[in-house]
Each structure stands twice: as structure tokens, then as C-alpha cells.
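Missing here is one protein chain; the remaining ones are kept as they sit in the complex.
Right, chain A next:
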């Protein structure tokens, strides 16, 4: 029997974008209010999981054509890279730097290298969570 889940699909199409927006908000809010890379990554992953629940695996794979294991590896690489960057400047490992920049539309904003570290954390979380979920979902054959 084929279930007609048109309501679910329509709702998810909108909700996924709201969730992704929230994830990006949480990611950037992390320095001054609750949020950060870990929770941002989890929320992004939850949006992807919602897609997997609603549509079938092949369709989502076509829509998001990335290997999540490599996303996780890239995230760890980024986090270690920001730590190692400070070594190149001759200071202790993981020393962070921040500077105020004038960005055209947003005005005066402080940008720090800790954001790159958090981006690494977020990518790792997304990669790991999606790898776990996708491999469990695909693993029923054997």
C-alpha cells in the first residue's frame, strides 16, 4: 500500500529552511549567547534527518551529493588547522585572535579565528551524525 504523504512533504519543504536558518543563527550567536558549533551542527544534521525521513535515501543523496565521512574529516582538519595556525605565528597552540572589521551591510563586526575552529566542530558533528544515521539506515541488507 502506498501512503500519500503530501502534507508531510509540503510541510517539510518549508520547515527544513527554518531549521537551517536557526542552525546558522545558533552557530553565529555562540560567542555571546547560548549556541555554538556543536549545537549548530546538530541542528543542521536534524534538518537532514528530516529530509531522510520524508524522502527516500536515493533522492536525498542526489540532492546533497557529499560523502559525510569526508565532511567529518574536513571538520577535524579545519579545527586542527586553526590551532596549528597560531604555531606558525610563534605563539602557543590554539591561541585565538580577533579583530574588528567594517563589513558593508552588517556594519562593525568582530571576526575571530575561534569561528573557524567552531566551523570545524560543526562540520565534524554534521559528518559524524549523518554517517551514523545513513549507515544504520542502509545496513539492513546484511
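Operating definition for what follows: a contact is a pair of C-beta atoms (placed from the backbone, for glycine too) under 8 Å apart; a residue touches a chain by one contact, two chains touch by 3 or more; residues count from 1.
Here is the rule we use: contacts and distances are computed from a predicted model.
Taking the options "Aerobic carbon-monoxide dehydrogenase large subunit", "Monovalent cation/H+ antiporter subunit D", "Electron transfer flavoprotein subunit beta" or "Tyrosinase" in turn, only "Monovalent cation/H+ antiporter subunit D" matches the UniProt protein name of the chain that is not displayed. Looking at A:91, A:111 or A:137, the residue that reaches the missing chain in the full complex is A:91. With the whole complex as reference, residues 69-70, 72-73, 76-77, 80, 83-84, 87, 90-96 of chain A touch the missing chain.
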